[in-house]
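Note that one protein chain of the assembly has been removed; the remaining protein chains are unaltered in position.
For chain A:
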Amino acid sequence: MTSTIPVRGAPPGATAPPGRSRAGRRPNRTSLRMLGLNAVAVAIGLAVWAGLARAGVEGLPGPLAVADRGWDLIESGTLLEDTAASLRRVFIGFLLGSLLAVPVGFLMGWYVTARGLIEPYVQFFRTIPPLAIIPLAIVLLGIGETPKIFVITLAAFLSSVISTFQGVVSVDKTLINAARVLGAGDGVTFRRVVVPASSPFILVGMRIGLGSAWATLVAAELIAAQQGVGYRMQQAQLYYDLPTIFVGLITIGVLGLIMDRILLLVERRLTRWQERR
């Protein structure tokens, strides 16, 4: 062995594993196969549905009848108006809930006093289903848009506040120390270490929050709504109009899925630095 060992440059095997990072971005053979299987599953589901309808299950409309009704509702503009009304509520509620949850979660994680003061309320309200708040919301807030948005906001807030709080609490202490020894004060440490380090938790919380907001929607639209997918389903129920109920269910499912995927993409993009196991 020589007395000096070259250290400059990368030791063998130290480079990034080729392909692994790329595989996440571009669809490869495995993900194409997955997509194919997903499509097959949907086709089978539709076939079973059609079969059940044809076999004469009491009152069950087939996929074609539902598609027909869906087309009618699109043509008359009802579906679009309902969807717009519902999405508006979900978005406003989700946005308010998340915007509120992030600072409150940070407060709880960063200051022990804030945590002691806020946590009992969060834990308590978390055990109450948003549906159960509705009677109270009607009495206090009337029957306009406010109580609906309030209930959705509450649902989104409660789901993401816990996650944000967890994120702040679980920030690696060594990272905070590393920032401090480089000369960072409390403010800088918070902004440049705690916030990015807890962002994966926050984004997961937002996804859960969006799910809860969407799930609370139908319940919120029970409150004397004039429009909305949930309202349309309520109306259809009165007239025993099963196809419209199905159109509503499918619309809620598809929109929820699309929103979740969009947030998932955002999450992937923002937390690309994470080591995934």
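What we mean here is this: a contact is a pair of C-beta atoms (placed from the backbone, for glycine too) under 8 Å apart; a residue touches a chain by one contact, two chains touch by 3 or more; residues count from 1.
To be clear about the criterion, contacts and distances are computed from a predicted model.
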{"item": "Record-based protein name (UniProt) of the chain missing from this complex, from \"Pyruvate dehydrogenase\", \"ATP synthase gamma chain\", \"Kef-type K+ transport system membrane component KefB\" or \"ABC transporter ATP-binding protein\"", "value": "\"ABC transporter ATP-binding protein\""}
{"item": "Omitted-chain contact residue, chosen from A:P63, A:P196 or A:G256", "value": "A:P196"}
{"item": "Among A:L95, A:L141 or A:L175, the residue in touch with the chain that has been omitted", "value": "A:L175"}
{"item": "Residue, one of A:A43, A:V188, A:A224 or A:V254, that touches the chain absent here", "value": "A:V188"}
{"item": "Hidden partner chain, residues of chain A it touches", "value": "1-5, 7-11, 13-17, 21, 172, 174-175, 177-184, 188, 192-193, 196-197, 199, 272-275"}
